[in-house]
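Note sheet for the following structure.
Here the complex is missing a single protein chain, while all its other protein chains stay put.
Presenting chain A:
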Amino acid sequence: MTQTDMLSSDQEDLRLLRESARTLFERAGGSGRARKLRDAGGGWDSDMIGELAGAGVFGVTVPEANGGLGMGLAAGGVIAEEVGRVIAPEPVVLTIGLSLGLLRRLRPDHPKMEQLINGETTLAVAWQERGPGGAPADATCRYVDGKLTGSKAWVVGAAGSHGFLVVAGGHNGLALVLTEATADGLSVDKRVQADGSSLGELSFSGTPAEQLAEGSAVQDALAEAISDATALAAAELVGLSDRAFEITLDYIKAREQFDKPIGSFQVIQHRAVDLNVMLEVAQACVLEVLAQMDCETVPKIRARLASRAKARAVTAAKKITRDAIQLHGAVGYTDEFDIGLYLNRALVLSAWLGDDVYHRRIWLDAREEEGAAQ
């Protein structure tokens, strides 16, 4: 097989994966499903989790030896884009990037691996804390003698998860521990997000938990999992932007004022072109980054690549969803039109794991550090 043949067979696999994910979501009701779930209180659909698991979605980047598809981040990105297109609230990037990202690196033998891949369980990851830095290195949440004490902040997916992977300070540096959602001494305070989902603020007071790993391995695996999740969130934002732009394009072709479709006015046309160019640049960037991350082994370089993707995707998604509201006119400001759901989801995904300004800073610091090292 030539290199080109191999490339095209990879491309063909990704195309099929995209097609099956898209069909699955469309059959389930597309973005209309997101609205229903939001109106019902902001959770996700456990049947959908089962269907996604059946399609192999959660294990997409897990090696085949550990029960996954072993397809790499490029494939994860394809799925994340489709999730973004229908603004599905299920914890797809969370599971692929963070929960399984940690477990497959630290404890591929653990029974939770299989349960996550099969969709039997979902685990949120509690790694940040309020306070300076928000990083796990200065974790004040402690794990001592099998029990957790302290608090964790900004926990995505806390409301619907069966349990938590908690990064806490332990006997030997950081520890990764597992606790059930129903464990004693655990309280979850919910903060409602723009898209109807919630972020959890967790407090532990002597909450029993099982240690999965400890030491520098936890720090390293967490950094890698965050890089993966960051790049996948970028892909989700690209899918979201893509669909938001499509909806807007259809709207300006149909909406008439002054006896003409508003899309015939040059000022509208040029704005639409600018959004389209921004979208294409974001798509090209994120695709390139995911492919490069699959070939790159140095964690710092992978982190720099992930920052590049998220910086671009957030920039594009913010601009596209906000301009989309303007191009819809007054109806864009109503809850009745779906375009607002996209704006709201973009707000949440942009803030998660760092926004564009944050990632540009990280990216430039990393670039300078690499330059100085050469």
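Definition applied: a residue touches a chain if its C-beta (ideal position, glycine included) is under 8 Å from a C-beta of that chain, and two chains touch if they have at least 3 such contacts; residues count from 1.
The rule we apply is simple: contacts and distances are computed from a predicted model.
One subunit of the complex is not drawn; among "Glutamate synthase-related protein", "Chitooligosaccharide deacetylase", "Acyl-CoA dehydrogenase-like" or "ABC transporter permease", its UniProt record names it "Acyl-CoA dehydrogenase-like".
When you scan A:16, A:137, A:192 or A:284 for touch with the missing chain, the hit is A:284.
Annotation: of A:223, A:249 or A:348, A:249 touches the absent chain (contact as defined above). Listed residues A:130, A:171, A:191 or A:361: the one in touch with the omitted chain is A:361.
Annotation for chain A: contacts to the undisplayed chain at residues 249, 252-253, 260-261, 263-264, 266, 268-270, 272-274, 276-277, 280-282, 284-285, 287-288, 308, 311-312, 357, 360-361, 363-364, 367-368.
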